[in-house]
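Submitted below is the structure of interest, expressed as structure tokens.
What you see is the complex with one protein chain gone and the rest in place.
The block that comes next holds chain A.
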Amino acid sequence: ALPLPSCHCWALRKALNPQLLNLSPCSSAWPCSGTRYYGTPAEQKVVARDEPSLGVRNKQSHQFDWALAKLDSSVRRTGRVTKSLLQRIFHDICRTGYPSGNQALLLLRSCGSLLPELPLAERTEFAHHIWGKLLELGAAYDVSHYNALLKVYLQNEFKFSPTEFLAKMEAANVQPNRVTYQRLIAAYCQVGDIEGASKVLGFMKSKDLPITEAVFNSLVTGHSRAGDMESAVNILSVMRGTGIDPGPDTYLALLVAYAEKGDMDKIKETLNQVENTDISLMDRDLMQVVFTLTVAGHQQHVPEVLEHLRHDGDAMNLCLSLITQGHESTAFMLLKTFPSVQADSQNSNGPDVGNFFLRHCVNTNKSPEELVGFCKGLMDSNLHAAPMQFTLYCALEAKKMAPAIEVMKTMKEEGLPIRPHYFWPLLAQHKRDQNTAGTLEVLKAMQELSTEPDIDTYCNYVLRTFPSVDSARTALAVLGCMWLSFVSAEVRAEAAEGNLARLFAFSYFLLVHVCTGNLVPPRPENMAYFLYHLFDGMSETEVQAKEEVLREYLQQLHKKGICIPVNIYRGIRNILDSHHVPELIKKELGGLESRVTLERKLEELKAQGSSGDSHLKCSKTIKCVCVFSQNLPRALELKAEHEDKMSPSCYALLINLCCRHDNPEEALNLKRELARMDSEATLDVNKYMSLLRVLSKHNRLEEAVDILKEMKEKDVVVKDTAVVLLFHTFSAVALRGDVAALRRLQDTTFALGLAKPTSNLCSPMVTMYLEKGDFAGALEAVMECETQYHQLPRIHDVLCGIVKKGDTELLQKAMDFVSQQRGEMTVLYDLFFAFLQTGRYREARKIIETPGLRAKPGRLQWYAEKCIGSNQMEALETMVDLTAKLFECDRDEMYHYLLCLCKDTNDWSKAEAVWTKMQEENVIPRERTLRLLADIFKTNNQEVPFEVPEVKQPSSVTAFSSVAYAVLYTSRSSAGLRGLGKALVPACYDALIKALLSSGSMEDAMAVKDINLTLTRKNRKMLKENALASLKTMLQMDQVPSQLALTRLVQGLGNHGDIKGIQEVASLIKSLSPSLNMSSMLFVNNMALAHIKNGDLERALEDLESLYTQTADHSQQSIAFVFRKVVEAHNDEAFDKLRTMAERLCHQFASYKPATDLFLQCLDTGRVEEARQLLQVASLRQRLRPFSISRGAAQTCRNLLELIPDFAEKELVYAYMMKSMDKNLEAAKALYRRMQAEGLQMNELSLKRLAQLYKKAGEPVPFEEPPETFKFYADKLKASTLPSPEDD
């Protein structure tokens, strides 16, 4: 029967995007005719079977978060996003379903000027597409979304009807706000409709909404577009009349208006005018003017405006926009004004300015002539060393054949070489599409450029595109392509792809030709590979049937003197081994093995010198009851009574008591007594600190300094609370105003290295002067700290004081100093905060508008938190305002600070104003910001005007764990957690941990995890039904159990000999296992252990043995776990039988894996004797690979080398040993010496590891440390172990 058309459609869509169909909300509106059939019962079954469970999908949804973060960061960083990134994220969101409000906002906002590489119409189209799709998927739009869409319309100059827009909002029951009206006014103004704008303006006034600067700016544009420049200019005085000063954006609107008219005189006049105010225009503003001039056809004026650029911003986006809109020549002019980056002779390869330019020109399909023109221009002005090659690269990367070929033609004319591999990217694409016509076209182009395809071209990129070698040959014949390299390629391709069995069967003669060197030079490695694939491709029966032919063939090779490298020889031997043709191996293949002589000698492993462990002396302790009563006189009496029984700890307690009673005299006496009794005795750090405090309080400076020195001698570490105590001691001295004493104490402490000179510890000195109002003195103190300890304690307070006092001279001095010490950036921020703090906002604005200043999140956070802590709304608000245009400033973060303060003051109307402000500024709130905002509304019984993002709990959390989650989230105490821990079934924990993590409660999550672990442990005894039941519940609830949990469960069942249980879990998990990536061995091994546990050893052995005798591929099957458990349980009977089994598998079935595993297990557990026996009986020697011990510890490696001193891959063993050295520098050194003594090379990764050990120990590295990162060498190592047939 013919399949229903709908099935076709369904299957195709399914193949393209399997996830989409599973989302019920979209199915109703899916624009495909087949959807109507979607609900038929027959298909539902299909869907049900293929649909990944909700749980799996949940897991996937987590993976999309990073994509969103990526988009967000791209916007924050570069001011643009690429279309492909946006599209990918959009599709990801669609696939996951359930788009959240801010995801939608992020996508929508990105469809405007953030896409400079896309034409305007396409951007709006994309925005509409997103809008519709997300609506289908159930996104809830609020006023912020409508405002964002309006902004996109404005940025894309999209013509729309404001009334219809408002009607739509009304229909959706969304109330427009100030920002909506502002943007509607802007929309009217954009088309010069002053009447329309006035209507909205009137409406705003009637609603008592504030008329902000933005509205006036729009009106400037509106009047100018209506052709009334006079009114446009007049707006500025109207503004001033209402008490609003024209801002940079106002002047920008005016400049753009003049630019549209091409009125350069007025532009210059306005620019001059701006210079006389304290407003500064940013580069991005001027670029707007440049853009307008260009688009309006007044390019000739562009250079004059460019002169005003300061090059503090990123002109790239302007360039990209210009190119997109077809003004690439102006863009090129702009590009040439880019400040030239001096080529760093060390790293760079000559200048390469304009890569982005060339790439975008290629992407926007500029004509090849233009491309070539730009390349020549860049080369002539020495901006780019190899623009042609780069353009070609872009064209190839984008798989654009026409420009690629054209550029190559020019390159050829210029005398640049054209190489075969330049065509590979094009061919690779055709190969993927199986596009033979395209392939032939490329080959033809190669011919035209007289570039001969080489063997690699044919082999890797041409042959596989054709359905058969024959068809390839025919097609190429038409082109008249070169035969010889083609035939060689043909043969090589077959060899590489392992199709030799076919080749062998059909053209034995060809093979002989190959191996006799008629076609391909018989290089050993090629030949060996060839052979390997030949044998690998043949079945056992084939080999046995053709044994005679093969023998003849091998003899022939032998006669030719062809050798095979030993490793490949082994591979072939293993294959033949498994094919049971021993004769062939012994007689013929053996002749081909190149002799391995393992000449390297190995010294005997000496046991590492066991460190003579020093036992800690057990010290006697007398109970000093008196200490607890805090009664000093009584304590001293008791001490006199039991003089002989006093222990050091008793002294310590007494000394502390003296300190607490402010008695330095007695404390010192006791300390001297203690020293007499035991000169080694050390007090703990807090007791030293009390002593220090008392002594300095009583002005006994010398003794205090002695205490510090003693601490140093006795290696007492000052950290955590002790540092706080130290700070209090210093502060107390400072409070007394004793400069000399404070300096002495500080200097001694820092000089001895007892504590790091932190800003906090240095601050008492500054505080001392600040308290007195002596700012000059305070500054001196700060400067001294900086010079001595590189700390600027309380610089903010000092600067604030100076600013308040208005001492410009002192301020200049402070600035000069900080600037010199810490750089200009630090000074600017210090000043900015000082001005904000003292309410000098004009000055603050000037500072933050300094060209080139970037956001320093840490510093901004510091000041914001200070404001939140001391409830300074005005200062904080001003900071948020002033940083609006600061480069790389995280706006959401800034508004979040504001909302935090609103939350503290419980001011919901302020919070609402903040939210509107965010829309005006086009900021995407993060989820936590929205949640905070909603929280403020809710606590004040206000309606929340947007959809509150839920804390991301896995959507199907069981009722139980959501209750638990709620309790935990509110209680937030670990005691509460522990109490709860007992009440929950294990299944809840996973969900709980995830929920906590997603809400950022890392600590809580860890606490829950701890409980979970204890529970897992406890439950192992009594779990069975319980755990199994919860597993079932989990699966019913569509939860995916963690791999760890499952493993533990199965192991637990194995431990209890619960065979039925394991079977049950296995069947439950079967459907899930592909997504869980569980090893089948988990069940096999634990089954065997369960049998052993039940005393049915025979059954266990039978099962395990059949595993190796009945299946072909043993590589993944490790029963090491069984061995380990048996060894651990000291079950000697089982161990012996298992050993016998392993040996039998070696001898009779050529299965060496179990014996190898057992051998390594013996090494791991130190059963060296048994390992030795195994080695002899099972002849494992040649089969061991260091990989098998890659996870092994150093001791295992040592055992291994002791048993097999001539181990073939010793370098690798040593590398693994180095890896497991951890922190043991001495052992690592010894290893290195030993390798050197044996004349072995240590690989770079190991050298790097060794160097790190040296560095950690603070010792100089005695060799040159490999310069790259660990990852680099690890990748390199990996690459070197994966052979690629590109070898010639």
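We adopt the following convention: a residue touches a chain if its C-beta (ideal position, glycine included) is under 8 Å from a C-beta of that chain, and two chains touch if they have at least 3 such contacts; residues count from 1.
We adopt the following convention: contacts and distances are computed from a predicted model.
Missing chain, UniProt protein name, picked from "Pyruvate dehydrogenase E1 component subunit alpha", "Protein YIPF3", "Translation initiation factor eIF2B subunit delta" or "RRM domain-containing protein": "RRM domain-containing protein". Touch with the chain that is not drawn comes from one residue among A:G97, A:G247 or A:P420, which is A:P420. Within the whole complex, the absent chain has one touching residue among A:H579, A:K671 or A:K1153, and that is A:K1153. Across A:L120, A:A140 or A:L1277, the residue that sits in touch with the chain not pictured is A:L1277. Here one chain is not drawn; of A:S1118, A:S1151 or A:N1199, the residue touching it is A:S1118. For chain A, the residues in touch with the chain missing from this view are 347, 349-350, 385-386, 389, 393, 396-397, 419-422, 424-429, 432, 454, 456, 460-461, 525, 532, 565-568, 570-571, 574, 594-597, 599, 1115-1118, 1153, 1185, 1187-1188, 1190, 1208-1209, 1241-1245, 1247, 1266, 1276-1277, 1279-1284, 1286-1288.
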